[in-house]
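Each remark here refers to the structure printed beneath this line.
Heads up, one of the protein chains got dropped from this complex, but the rest are sitting where they should.
On to chain A.
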Amino acid sequence: MVDYRLNDEHEQLRLSVRSFATKEVAPVIGDYYEREEFPYPLVSGMARMGLFGLPVAEEYGGMGGDYLALCVALEELARVDSSVAVTLEAGVSLGVMPIYRFGDQRQRERWLPGLASGEMLGAFGLTEPGGGSDAGATRTTAELRGSEWVINGSKAFITNSGTDMTGLITVTAVTGTKPDGGNEISTIIVPAGTPGLTVAPKYSKVGWNASDTHELAFDDCRVPAENLLGERGRGYAQFLATLTEGRVAIAALGVGLAQGCVDECLRYVDERSAFGRKIGENQAIQFKLADMELRAHTARLAYYDAADRMLRGEPYQKQAAIAKLASSDAAMDNARDATQVFGGYGFMNETPVGRFYRDAKILEIGEGTSEVQRMLIARELGLPAR
């Protein structure tokens, strides 16, 4: 039997995060956003709730939940604000999960308690200035010299990489040449503050302005050989798995934004009058809201399906790509429509929908562009790779 409803625990978690988002995040996030400031008190609040350890086993300081729990939390946060949501998304799906999935016992024991409790943030250094989606074309190198990896290169658009709480950055780097002549890619843990690692000043971004994003430079950055994450040469497979999971998390975040647009509009159309009646009485507005709800709802079902398959251990690459694509489309379309419903006020930074409009676009780009998602779906349909 197909069941698209959350079970009781996930529903309770949803309510708990919703309460946090509306009471703690909503009243203050606009100011952080305007100042482009990382909201440390809110991130600490999320940490106290255990959000950074949701899918991590209790023995490593986690909550003993699953990836769907993370997705539900992301959706409810993004319903109010995407900057805090992506801080959690990147912190867990990109910061915690590679170590949880691929780390050895020693690495897990060293890093997970801090990461899962949210005392420190983890970042994932994959994208480079010269290429995002073509991650196989990594140019950063790591050379094993004696008992140390020596890393050289640079990484771009790395979330959570420059906060006061950043504890580590896992970096993909070329560590050699495979027998077939291709690059051997491995993943290496670089603790924050390692000499040779330079964190550039934060970017000036169109959206997600209360989240932390930097370019990183590695100049003979040395870390112990034991910081290799999992097996040498497995970097490509590791980040593919990490990104596939991450797509479901980003999909949940996009659904939250899409639903947040509906929430804001429902409030507004009942307050705003034009031509002698509330604008919510106009069919043109009603149909817009119906379409917005439709998009949020169907995108949510898509990510529930992808998460369900993931948790059952079934293949879910196609469903993850569909969920990410449907969700980012829903977020973008709803943000555009919500801004239109708000009229001039929607163009003001002080309204949440103005913020949603600016935050939506990156969802069509980050963690696999919409084009990449279509390519993945086409391949799953058996269409030939070029």
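FYI, a contact is a pair of C-beta atoms (placed from the backbone, for glycine too) under 8 Å apart; a residue touches a chain by one contact, two chains touch by 3 or more; residues count from 1.
Here is the rule we use: contacts and distances are computed from a predicted model.
Engineer: The complex lacks one chain in this depiction; which UniProt name from "Signal recognition particle protein", "Electron transfer flavoprotein subunit beta", "NADH-quinone oxidoreductase" or "Peptide/nickel transport system permease protein" does that chain carry?
Structural biologist: Going by UniProt, the chain not displayed is called "Electron transfer flavoprotein subunit beta".
Engineer: With the full complex in mind, choose from A:Arg48, A:Arg145, A:Lys178 or A:Arg374 the residue touching the hidden chain.
Structural biologist: In the full complex, the listed residue that touches the missing chain is A:Arg48.
Engineer: Sort through A:Met63, A:Leu112 or A:Val223 and give me the one touching the missing partner chain.
Structural biologist: Missing-chain contact among the listed residues: A:Met63.
Engineer: Touching the missing chain, which residues of chain A?
Structural biologist: Contact residues on chain A toward the absent chain are 8-9, 12-13, 16-17, 19-20, 45, 48-50, 54, 58, 63-65, 69.
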